[in-house]
Structures are given as structure tokens and as C-alpha cells.
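One chain of protein is taken out of this complex; the other chains stay put.
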Amino acid sequence: MDFLTIIQVLDSTVRLGTPLLLACLAGLFSERAGIFDIGLEGKMLAAAFFSAAVAAVSGSVWLGLLAGIAASLVLSALHGLASITFRGNQLISGVAINFLAAGMTVLIAQDWFGQGGRTPSLMGGGRFEPLTFPFADAVADVPFIGPIYSELLSGHSILVYVAFLAVPATWWVLYRTRFGLRLRAVGENPAAVDTAGVSVVGLRYAAVAICGVLCGIAGAYLATALQAGFVKDMTAGRGFIALAALIFAKWRPWHAMWACLLFGFLQAVALRYQNIDLGGFVIPVQVMDALPYILTVVILAGFVGKAIPPRAGGEPYVKER
Amino acid sequence: DPALIFDLGGKFDKSFNEAAFAGATKWAEETGGSFLEIELQSEAQREQALRRFAEAGANPVITMGFAMADPLSTVAPDYPDTKFVVIDVSWLDVPNLRQVAFAEHEGSYLVGMMAALASKSGTVGFVGGMDVPLIRHFGCGYAQGAKAVNPEINIVANMTGTTPAAWNDPVKGSELTKAQISQGADVIYAAAGGTGVGVLQTAADEGVLSIGVDSNQNHLHPGKVLTSMMKRVDVAVYDAMKAGTDVETGVFTLGLAENGVGYALDENNAELVTDDMKAAVDEARQQIIDGEISVVSYYENDTCPALSF
Amino acid sequence: MAADRDTGRQEAVAPPPAIELRGISKAFGPVQANKDISIRVMPGTIHGIIGENGAGKSTLMSILYGFYKADKGEIFISGEKTQIPDSQAAIAAGIGMVFQHFKLVQNFTVLENIVLGAEDGRLLKPSLAKARNVLIELETEYGLNVDPDARIEDIGVGKQQRVEILKALYRQAEILILDEPTGVLTPAEADQLFRILHRLKDEGKTIILITHKLREIMEATDTVSVMRRGEMTATVKTSETSPEHLAELMVGRKVLLQVDKRPASPGKPILEIENLRVVDDKGVERVKGIDLTVRAGEILGIAGVAGNGQSELLEVLGGMRTGVGTIRVSGAPLALSGQGSDGQARRDQQIAHVPEDRQSEGLIMEFHAWENVAFGYHRDDIYRSGMLMNNAALRADTEAKMERFDVRPPDPWLAAKNFSGGNQQKIVVAREIERNPELLLVGQPTRGVDIGAIEFIHKQIVALRDQGKAILLVSVELEEIFSLSDRIAVMFDGHIMGERLPDQTDEKELGLLMAGVSGEAA
Partner (left out) sequence: MDVMPKWADVVLIPLISLVLAAILSALVIIGIGEDPVAAVSLMVKGALGSTYGWGYTLYYATNFMFTGLAVSVAFHAKLFNIGGEGQAMLGGLGVAIACLYVPWPHWTLALIFASVAAALFGAAWAAIPAYLQARRGSHIVITTIMFNFIAAAVLNYMLVNVMRPKGAMDPATARFPEAVHLPSFQDMFSTADSALFRGAPANITFFVALAACVAVWLLIWRTRLGYEIRAYGHSETGALYAGISPFRITMIAMLISGGLAGMMAINNVMGEAERLVLNATEGAGFIGIAVALMGRSHPFGVFLAAILFGFLYQGGAELALWTSIPRELIVVIQALVILFTGALDNMVRMPLERVFLRLRQRNG
């Protein structure tokens, strides 16, 4: 693997890791507050559709982004209603949201555009264009640093930078602010928060809302930055991988970033090296395809200890029955 | 009324189901007729849909895809008065069945040639959807065509995945495209359903050429899509519906000669296809029709002479 | 003293009660936890509340603290009618509460727990810095020292309780409610707690103290209220009552406050421990080579501050943890790790075990009572019919046990979590004692249990001893150690500090041993 290939693989890693990272951070906020969320997939999908749809209709990707976030927020609110207000089963609610998004996006897309559950292709201002860093072209030929700067760091859509900035931001919010302290507390012991005079319900809704915003950005990134429109089921299981990354990261922001980059990297490598020929024996494409998943299991079994979720996670907060 | 049974991909799969739907719609618009239709959701519905439509008096019952072969062979004999049509099947022995198969390898051969002719780098790409024999069949014809033009050409072939999600993952399609571009590919053929949307998009964004599949996809990115490998499922469905109950049964293989497959040329790619290219490809087309060139089908012995999967 | 003069002056103008509750009622579904309760608590006093398990004490206080909402009734703070819809309102009204089950975030530091909900400003750092200063002041003022940067999960329950009190003080509570604060404390810790409470009282703060321990009521409080079955049955001046009287008010009958027990007649050694060492989950050695012997027909009590290795000792004996060393029961060696060292094997060797934590170990809270009665013994042939479990036999057995052990309500179908703590404990004790084991391990048998139930459980333990069985008792309650043990061993930091006979020692000496001051040196 020569240097340029490495850069390209890493570049690909960043692109594939970004939606995972956004969804993973989304899950982090929600689960740190004690609300398990297997509906990340559905929220991303809904956001992908609405961002593409509104961007297509209005021609403005920023309006699209807002619409995507709004759609994801609506599903978040539903999850909150079910699991916070009505103390329902958070897993079931998440499953329902995934189904709901899978069905509704296509139904609405068909109703609006009649293009078989797709949105029209986005043109011009309907898409997030890559940002080129200053002097990126100029330094491209400088050995080593040049490609890193111009290929790997520069040239992604703004949402990628948002995603990676969200990591320190999440860390800062979680560990350096009052809100973060309360958020982490409510996921560990909601009664402690309640008796300290802070609203458990309010905090949890706030967390679920942040989760919605981040999932919204993730979905918009898929449909309006990586792609130029919505295709049904286009999240293709990324919400579940993000969830796996979250557990992998033991619910910590920086670890989440590394976990998502690892997943992205494994996928990028697998995409680039199908059909490796080992002196006559060709590794079947299926093996390469499954490799990211196999490696995840190996890493999990070999290097990552027990992951203990937030203690109050998954359980509705019930004071009296 | 005729009935149309779409395969699991759904009628808007950006691929042959959608083409079938287009053909049926055209028939309905022209004749003012109406047709029954179902988008299958599960394997068990294949037989169910056949029987239910046959019992409801639909005739002919048109079905899509090789996966219908097995259910048809058990159901069709039960309804001798109903005519059945199946696309992509050619090996059954059922009297009241019209089997329409396409010589996709021949069409792919032509676009493979065009890819090799248009390529400046000497590397062309192929992105498949799920790794199934049909897709290898496409890829195999493509590779043969490319090698016919340039025996030294480098063909990068990738499959998107091993689950049905592989048909609807444009993001992965994009990444594969970028990976192929970085390996030098400057023309990329996508036979991957919804995933292909991502391939064509990225090729257009990155300034390389792409080749569409099944229907004419040149218009998706005018001036950026070299051509499309046309598989005239729409025509096959239209014809069957038009013939109605009189539809002829038997096995029909639609190749280049029958215009069942071919490459698309329209105002969107006119500038991309030079006269030389067109001449070379048309000549090959005629040679294939005349039997002077034989394009090997992947199915013949599950291997491809020009590409290993 | 200044405080005396203060109270004198206030009495002259007849100050309003610090707290007045009028007609408070609260139902949890069909259960009427509080019925029309009225109570007045005077400022600058310590007001005790006693009552059996489930009498409604915690509920009443939780209402005052805004944790629950009352169905009916009014609350007056310093004479002013106050709405307390949530804990925030309670805190604003100057109320602080230390719950029976602490409300702390286990993986937060002490400091974080204290500022939680009382931060100033959106950023954490200044809040924490300020809290650290206040904490140091509070610590020096009241002697409440805890390491502000320690994690809650790493400190003992005694320290955790200090954190709870600091939380209240940090919020400048004028009224402090403590719900069973001494249940988990050592005598020394309890003494210190009461010193602190008196200081707070001297500063004019009002304190409500819920406890099951009559001695504490008698020593610490000015006034005491008694609750029974959701109602307030009496409020008396402490100086005008007696423990016996209070016990009677509480339970509705006369209670024996002292265990009635004959001298032991120890037989051959049953349990012999030699050089036992145990390492805990974090890799810390908790038991550092101890030797012990318990004979047939005697109760060996192990006294010690929680966290000095007693729990690990019990767990090894009960097959819940591995250790190294030699242990023999009735002469036969016990496996301490690997095959044959689990709870099943222990039971096969006639060892029964009343674990320290009934809720997370001794019972499955979601199981019916009848399922819990077989817990640990579910593989026994008597509970089996063919390949299946014989549930009918189990239920019959449960009914019999419930009757013999006076479990209330005697309903085998009730889930364990729906019994009060005392009755849960009776189910565990019944299960273990009725096996008629050679050796009974007992951990904290009466933690949080009311005096009626304590009396009963103690009687059962003594009765087993009188049948010639060996009993190893671990308790942090010195009173319990004294009244049950035939011999007392004191554990400190994984070592046995010494053995004493109960009639030849006193709380003071044991207290020193428990603090690691060896008897010879003292």
C-alpha cells in the first residue's frame, strides 16, 4: 500500500465514518441520559429523506438540512413521548421508529415526487459542496504533508467538519458544563437528579432532542452531501453500526470518534481490496465484505473489556406506581 | 386484464422492475386499459400472487425475474387457460408460458467496448450490486467487450455487498466509485440498482464517465454518462400486454438482433460518443448478430474468460 | 450559652412551628400510605419519627420534600402555607433530606454529587471550585470530612451519608430530614452523626429523624411521633416516655427489647478457618490471612466497620467468591476455587447463608414468594417431580414457612418486592434456618428491619443455636452483636483484631478494636 493509497483509504474512512460518528454522538447523548435508542437508523433515514426533499423543492441545501433535523426531531419527540412521558419500553419504541421511518419516507416520497420513493437529484445549491481549504491546491505537491492537507483534511463537506468538531463539543458539554453534569447524572441515577431539584423529564427530553438534531445532520449528510438525493433505505444499517460503535466506545465521546473511524476504516479497506489474490487462491469477495464485522468481533473480544452502560439506561424513571 | 408481478426489489428499483412498470404504463396509457400489479414482499408471495391473479382471471400474468422460475413451474400447469410471461427465464418446459430472456452479456459487451474506447487511462470499472450470478453475467460481458478493444486493459470489478441492502446503498456505491477512480478507472459501469445512483452521481462529481444500466440513464447526468446498457424489459412487457391473451408462448431470447439489448445514444451523450466509437461498436454489434463474434455467457460454466470474481 | 438565650427569647413570642403538616393523605394505587396526617415540628428541635416497616414514614417525608405529591393536605413552613410540588420547591423552602436509600450518583465524585442541581452558572469549573471551598468550611465546621475527589462507589456507606448531609448543608437547608440514617453506620459513625445533629440543632436548624432504634430516639430527640399503618398515632415529648412505651405504641403490643437466651454449650468445632486470604473484584486483598473456629451450639459474632473484609469472608464461605487458605466444615475441606466452590456445593455441605443484602442477593425481587422459598435449593429432590419442578410442593412449603415465621401478608403469590423489608428478611431467614444446616452464615440479619421483626429473627437464630448448630454472625450493629453472640471477633482491615466474650467487654473496647487500635495497646 503506497502512501497515496493510504491517504485515499483514510479519506474514504472519513467520509464513511462521518455519518456513523454523528449518529454515534446522537446515541451518546440519549443513552447517557438513560434513554436507549435503537431508532438512530430510522431518524437518520427520515432526515435523509426530508433534507433531500426540501432541498430539491427549495433548491437550498440549508433549508434541507433544517427540514432533515426537524423530521428527526419529530421522531425523537415520539421516542420521548413513549419512553419518558409514558414510560414505555425504549427498545420497542426504537424498533417502531425504524419501521415507521422506513415506511413513511417511501410513502411520502412517492406521494410528492412520484419517482418511486426517490427524490429528484439535487443540483447546485441543493447539495453541500466540498470545502477547499486555503492553499490546498498549492501545497498538494509537497511530499507527505501536501496530500494529507489537500486530500485528507481539505475537500470534505462542511458537515464533516461539524461532525468532528462535535466530538470535542460533546466532550466539553458533557464534562465541563452544568447541563452535562446533570445529563450524566440522570442516566446513572435519575432519583439523585430529581431530589436535587432538577427535572428528570426535562433533562431527558433535552437529551433526546440533541440526539434528534445530530441524527438529522447525519441523515442530511448522507442525502445532500455524500449523495445528491434520497434513495429508499439508503441508511443501509448505519444506525446499527453506530450503536455498535457507541457500545464499543463505552459511551465516551473521544472513544466514539475512534470507534467510528475504525468502522469506517475497515469498510474503506474492504471496499478497496476485494478479491485479494494470495498466490492463486483468491479470497472470496464475501470474506472481504464480512471482514469489518469479523474484525469488530475480534477486537471486541480481544482488546475491549466489559462495556457497562449508564446504570439507569433503558429503565423508565418511575417514582410511584 | 393483464397482471404484472414485480420482484422483491419493488417496482421502483431503478432497474428492470421499473422498466417493466414503464412498459406496462405505456400500454395502459395507449390503450386505456388497466392492469393488476403487486410488489412482492416475501418469497412465499410468489406462488400466492401467481395463483391469486390466475384465479381472478388475469391474463396474461407477467412476472419478473429468475426467482419466479421455480414457482411458475409448479403453478402454471394448474392454470392451463392462463398465459404466463416471465422475464429473465429461458429454461422451463411449461406450455402456457412465455419466457423472455435477454442477452445481457451482449449488450454489456458493447458498452464494455465503448468504455475501453473512451478510457484514456487504460483502466475501466464495474460496480455490481449483490454478488449473484446475474450480476457476474453483466460484468463478464462488459469485460469481454473492453478486452476486445484493448487486450491490455485493466478492469476493476467490485460488488457492493452480500445482503439485499447492497441494492440500495448509494453511499457505498459512491465509495466504490471513488476507490475505482483512485485505481485509475475513468469509465465505470454500474449494474447495481439503487446503489448505481451513487455510482453515477460520484462519477459525474469526480469528472469521470459512467455507464447506466437496464433503462436509459443518460439523462441523469447529461454529458457525464457515457451510455447505458439498455435491456428492453419495457418493450417485452409492453408487447406481452398488447398481445393480451393471444400472447405467444415459448422461449424468446432477445439479443442485439432483436434490439432486446443495446446501448443508448441520445442528445445527452451525443458529445461523448465519437463517430469512431460508434462505428466500432456498431460493427461489433453486427458481427455478434452474424455470429462472427461470440460473447461467452457467464452461465455457460460459471466462469468468465475475461474477469475473475 | 447563646443558643439557650435564643430559644428563650423565641419562646416568649411563640414562634410558629418550623414545619406544620395538616391532613396529609397519600395513596399509591390501592395502598393508603398516609392517612390524614397532621404534625407540628418546632424550630431548633430534633423531632423523631418511629413506626414499623411500611408505616408510611418515608412516604410522609418524601411528600414534605416534594418527591411525592400528596393527594390531600397542606404544608406550612415557618407558619407560611407553602406549595411543594417538587424537590426544587422544597430546597427553596430550606428543606434538605437524606433518603433511606441514598440518592447519589455512584460514578461521580463527592464534589460533583454535592454541586449537582445547585451549580452556580452554566459552567462547571467555577461551581466546583466554589463548592470545594464551601465544602472545606463545612468540613472544618462540623467535622464532616470526606475526600471531595473520591468517587462515591469507592467510599463506604458512612462516608456516603456524610455526602448526603453535606448536600443538604450546601443548599443551606434550615430543616434537615434524615430517613433511617444510622442503619448502615458503625457506632462510632453514629455517635459522630449525632454530635453533628446536635451542633446543627444548636445553630437553630430543625431536624426530623426517622429511625427504628429506640435508643437513638431516647438519646437524640426532643419530641417523638409514632406512626402505624399510615396514621400518626401519637406525638410525645421524649423526656416523658420510655423505650418500652414507644415500642408498644409502634407495634401495638408489648415487645421484648432484649433477646432472652441461655448460655451456650459449645460442642465440637464445625467451622475451622486457617490462614484465609481473599482478593476482591478490583484486585485488592480484603481478607489478609485469618483464623477462626466456630463450634456447634455457639454463635460467633464478627464485629467491624463495614468494608473491613467481613463481606468477603461471608462470600467465600457462601461460595460466591474465591479465596486461598483452608476451610473445613465438620472436618471436611471446602473447595475455595474452581469446581465445587459455588453456592450449590456449599449447600450440599450443609451450609446455609443469610446474605448481607437481601434485595440483590438473597431474593429475586421479581419472583413470587413461593419461588424465593426454593432459591438456592431449587435443585433439591423435594421440589422436583420428574423433569419439572414441583410447584405445588413449593407453594405448600411456602405457606407453612410463612405461618411459622409470621410473614405478613402470608401470600405465597406476592412478589418479593411487594413485601416490606422486614418480611423479606423473614422469608430469607425462614428458608435458610429451616434447612437445619450444620453451619449458618448470617450477614446483617436485621438491617432496616423494625423492632417487632428484629425480635422474631433474633429468636429464630438463637433457637437454631440451641439445636446445636454453629452460627457465624456478621453485623455492623454492636447492639446486635452483643445480644446474640456467644463469642465476639473483631475484624479490621482484613485481620482479626481479637476475640472477646460479650460479658467481659464493652462497646468502648470493641469500638477501639474496630478502629484498628489493638486491645493490648489500648
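Going by the order they are written in, the chains are A, B and C; count residues from 1 in each one.
One rule holds for everything that comes next: a contact is a pair of C-beta atoms (placed from the backbone, for glycine too) under 8 Å apart; a residue touches a chain by one contact, two chains touch by 3 or more.
Just so you know, these numbers come straight off a predicted model, no measurement behind them.
Considering the complete complex, the chain that is not shown touches A, B, C. Contact with the omitted chain, checked across A:Leu4, A:Leu107 or A:Met123, is made by A:Leu107. The residue from A:Leu81, A:Val139, A:Leu152 or A:Ala209 that touches the chain not shown here is A:Leu81. Checked against the full complex, the candidates A:Ala23, A:Ile97 or A:Val186 give a single residue touching the omitted chain, namely A:Ile97.
Of the candidate positions C:Met320, C:Ala393 or C:Ala515, contact with the unshown chain belongs to C:Met320. In the full complex, chain A makes contact with the omitted chain through residues 78, 81-83, 86-93, 95-100, 102-104, 106-107, 110-111, 117, 240-241, 243-244, 247-248, 284, 286-287, 289-290, 293-294, 296-297, 300-302, 304-307.
Although one chain is hidden here, its contacts on chain B can still be listed: residues 8, 10, 36-45, 47-49, 51-53, 66-67, 69-70, 75, 88-89, 130-134, 137, 162-164, 299-302. Annotation for chain C: contacts to the undisplayed chain at residues 29-31, 318-320, 342-347, 353, 355, 357, 360-367, 371, 374-376, 378-379, 384, 387-389, 391, 414, 418.
Everything below uses one rule, namely that only the chains that are shown with their structure count from here on.
A linear topology is adopted by the chain contact network, the touching chains following one after another without closure. A straight line joining the Cα centres of chain A and chain B is 34 Å long. Per-chain Cα centroids separate chain A from chain C by 46 Å. If each chain is reduced to the centroid of its CA atoms, chain B and chain C end up 75 Å from each other. Residues of chain A found to touch two or more other chains are absent. With touch defined as above, chain C holds no residue shared between interfaces to two or more other chains.
Within the complex formed with chain A, the chain B residues making contact are 10-14, 18, 131, 157-159, 161-162, 165, 168-172, 174-176, 178-179, 182-183, 194, 197-198, 201, 220-221, 308-309. By the touch rule above, chain C contacts chain A in their complex via residues 28-29, 65, 67-68, 86-92, 97, 99, 103-108, 112-113, 115-119, 121-125, 127, 167.
Considering their complex, residues 4-5, 8, 12, 15-16, 19, 110, 115-118, 121, 222, 226-229, 231-234, 236-237, 267-268, 271-272, 274-275, 282, 285-286, 289-290 of chain A touch chain B.
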